[in-house]
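Pasting a structure here, questions to come.
The complex is shown incomplete by one protein chain, all other protein chains being positioned as in the whole.
So that you can tell them apart, the chains are marked A and B in the order they are listed, and the count of residues begins at 1 in each.
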Amino acid sequence: MLKPVLVLAESLRGEIPDLTFEVLGAGRYLADVMGVPLYALLLGRQAAPLADRLSLADEIVVMDNPQWDPPGEQASAAALLQVRRQTEAGLILLAGSNLTLGVGAVLAARTDLPLVNFCRAARVEEDSLVLTCQWCAGKVFAEVRLSGAQGIVVLMPGAFPPRTDHQPRSAKVTPLAVPGDTPPLTFHRYLDPEPGAVDIAKQPVLVGVGRGLQDRSNLPLAEQLAAALGGAVCGSRPVIDQGWLALSRLVGKSGMTVRPRVYLALGISGAPEHWEGMQNSEYIIAVNTDPRAPIFNSAHYGVVGDALELLPRLLEKVQARKR
Amino acid sequence: MDPVRVSWLGVPGLLLLWALAATASGLFAWRCLRLVGLLKQGRFEDRFDHPGRRRRHALRHVLLQPRIFHERSIGLPHFVMFWGFVIYAACFCWSLMRGLLPFLPVPYPEEVPPVAAALEFFAVLVLLALGVALVRRQLVAPPYLHRSRDALLILAWIGFLMVTTLLGAAFRTVREGESHFVASPISHWMSGLFSELTVSQAGKWEAVMWWAHMVGVLGFLVYLPHSKHLHLVAAPFNVFFSQAATRPPGDLSLRGIRHDVTLGAARWPELTWKQLLAGFACAECGRCDRACPATASGYPLQPQQIVQKIRQQILQHGRSGPLARSRPPAPRLVGDVITPAEVWACATCMACMERCAVWNEHVPILVALRRHLVSEGQVDRGVQVALASLQRYGNAFGKSERLRARWVQAPGLTLCDARREPVEYLWFVGDFASFDPRCESATRCTAQLFVRAGLDVGLLHEAEWNAGNDVRRLGEEGLFELLRQKNQQAMTQARFQAVVTTDPHTFNTLRNEYSWNGSAVPVRHHTEVLEGLLASGRLTVRRPLAGRVTYHDPCYLGRYNGIYEPPRRLLRRLGLDLVEMPRHRERSFCCGAGGGRIWMTETERPRERPAESRVREAATLPEVHTLVVACPKDLAMFRDALKTTGCEGRLAVKEIAELVAEATLER
Partner (left out) sequence: MNLIVCWKLVPDTVEELVLDADARALDPEAVRYKLGDADDHALEQALLLKEKHGGTVTVVALEAPEVDDALWTALAKGADRAVKLTLPQLDLGTAALAAAFASWLRSAGLLEPAETFVLTGSQAMDDLEGELAPYLAEALHLPFVGVVSGVARDETGRTVRVIKEFAGGLRGEFEVPLPAVLGIQAAERPPRYVPVARVRAVMKSGRIEAADVPLPARPRQWQPARLYFPDATRRVQWLEGPPDSVADQLVEVLVQRGLL
């Protein structure tokens, strides 16, 4: 008999981060395959109003604590532990985000559950959960078998499709008291990023522009596309040199090394000094008129064509999709 | 009539002359001793080897001054002033001796007609030269000229000395009543102006001129060591002690040192005495600034300023004698006086040293300052990443050393392992040629040419580490030592007769800074080897190439090691028409990559990068389609600059081996 699945839903400043919906989607899938209920634990200050966004779960446990804005790792783990006792959950799914990093290890230390990190894929085989994890920055993959599908699994960002849809029946929302033994960690304040300063190394999506963009007046199109995708524009050396973009947007030699989830290279040939700065992007989509441009050697998806023709159409479709 | 017999205000002339001469030479000697005392506070280095070679070097460059003539507008005037100075100084000493010791049975120099004629001749020449210098300074001053009161004062002073000489000769002519028109046309002509004077009046005026001249020279003697004209005294010593007199300037090691060089120099006494002497020898002519690619590009470096700032530090904070111990420590050179940006802007191309008329050595000074910054851990992020990679993997590319010889894995290439079997040539490939994708084709071509010619060549494979040339010039002396040890260890396991490399940087350090267990192993650049192979017929030109090309002299091949001809001969053998850029051979303009600059992060765009300036220079040559290079870093820098200058399509950048392969190998 398999035990229920429990996911930790993050909340930060009254918002549920996108990664939570990836974890929720993975939890829903596994719970359905295993035929067990899916619980979601929602933590944070004034988190309760957010609960209905998680109704893909069967039951949502809410711990609303004015001091948890956001909670510390050990507090989150203590809360999970309490919910696990009540729900008898066997599988706990966590996001591999900065907010949740460490929660799994604390929980593993306080239970005898095994923790599996960097999970990219999961499937159920009889009463076992078979996980594919990356190791050593993705150079090696490990296959891990959790018998009885019991354990703590931390999911790689971007590995599971997010789900924001709802169950046909409405989920039960249960408020729960805050565990008393939390360590005395005090939250003081948020520090917002400086306006205007964009750290391209931290963007999930980068739209890289090269000389194929031809003219500075085409740059706003790329910027709008980047904004629609939740990322930023960066450039190769010639573009920076012409003063189209600030030096802080340079990728490659003399610039930044970036690892976004998606790198969209528009009109970039992929000279080594650029390539070395973006080669480790999770996904590379390259658009270039020259089919032999070296950028295609490291790209996952390639389009042979003029970036300028593609850009307005792509922007339109992306914006339409967002609406 | 003897001028020392004249009394001045009741003081006998002889006594006055003794008093003046004693005071002036005393002050001069005191100043010189103080300056030497300050130099002695610098660190010791041995520049006393091979005195014969040093003497020959100094004689040539002090007496003939070939480097002065590189700039024509001032070359000849300076030469004339110098020789005028020499003649006048000699005659002054003669005159002074004769005046001080009236019992000597010799006449005054101006009493000897040929000497008088020579003095007059030079006085006129020097006045003309002064005119040129004055016009150049005041009316058509080039923008680089450092205009100072000091310089004007000196020019006026020299003029005064010349005028007193001429007037003295004119009065003599009046007094003696005889004319030496042929030998002394000017004084003869001038004597006409004073023809109303009586003989005794003329004699009096002649004595006045003699005294004015003597006082002028003695005053000059006192003033000289306080001015930029200290170079008159310091430069000959500086040339005598210059490294180029006895060994290649490309060798950064110091001889006979007693201090830890890895710490570099934080304050002026931590430089060596020879490096301090540079400040005294500098004539503030600005030749170094005009040659410097960093200055030209708008980077914050002017080599002359570095030397001048050090000189100011010495004079301002240096105390010799018993005071030396009680004084507060001098400010830090880098940080307080010189900015780190200045120190890091240098590409160590040696253009400044090549031009310097007094043979100052700017690059080693900058490296000493860099060593201090490195010892404090103050290095650029990009440099730090490169150095960390060099420590761990032996290359700056962050690649596993096991991949170093991966490029060899191509069909038809069989290069043996020099550690397993003896070879004639050990090919030390170098980082860029091994790892940079832009250099792959050039490296392969070189390999194919060696194989085709049947050259017995082998590699060290993964045992080869970066040779350390640029690491040393970045100031990371400890890492250079480590790299050199690793390579020397690897090379003791190999048997070879000579070393060949395509990289001029590697070439320089292997040739000048590595020891080969006492045996003299020739280190050759691939252009030399390929030229030899073509000359001996081991490679033959099958398809002569046509068209006009230009060739860029790599700093570390040309200025550092004097190799200019082999690559040119090679290009001509291929049938190419070689057109020189305005800046060629010794005047070659650096690509900006040397001295570790290639690893540094660019924080702001300079006016024009050196490589861009160079590519534009090549692109302006009529009908020249190819810029030929003989250095892997040049290949990377210039191909990049082609893109940023928009010269792509108009000009191609090719490694010389690629052209040789095109002409000699079957397709």
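Heads up, the rule we're going with is that a contact is a pair of C-beta atoms (placed from the backbone, for glycine too) under 8 Å apart; a residue touches a chain by one contact, two chains touch by 3 or more.
This one's a predicted model, so the numbers in the text were calculated from it and none came from an experiment.
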item	value
Option touching the unshown chain, where A:V154, A:A171, A:L221 or A:A271 are the choices	A:V154
Identified contact with the non-displayed chain, of A:P37, A:G102 or A:P179	A:G102
Residue ranges of subunit A at the interface with the undisplayed chain	12-13, 17-18, 22, 70, 72-74, 97-99, 101-106, 108-110, 114-118, 130, 133-146, 151-152, 154, 158, 161-162, 183-194, 197, 199, 202-205, 229-230, 261-262, 283, 285-286, 296-297, 299-305, 309-310, 313-314, 316-318, 321-322
Touch residues of subunit B, complete complex, unshown partner	260, 262-263, 374-375, 377-379, 381, 383-384, 387-388, 391-393, 398-400, 402, 476-479, 481-482
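Here is the rule we go by: only the chains that are shown with their structure count from here on.
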item	value
Gap in Å, rounded to a whole number, between the CA centres of subunit B and subunit A	58
Of subunit B, residues touching subunit A in the complex	382, 436-438, 600-605, 640, 643-644
List of subunit A residues in touch with subunit B within their complex	211, 237-238, 241, 243, 247, 254-255, 271-273
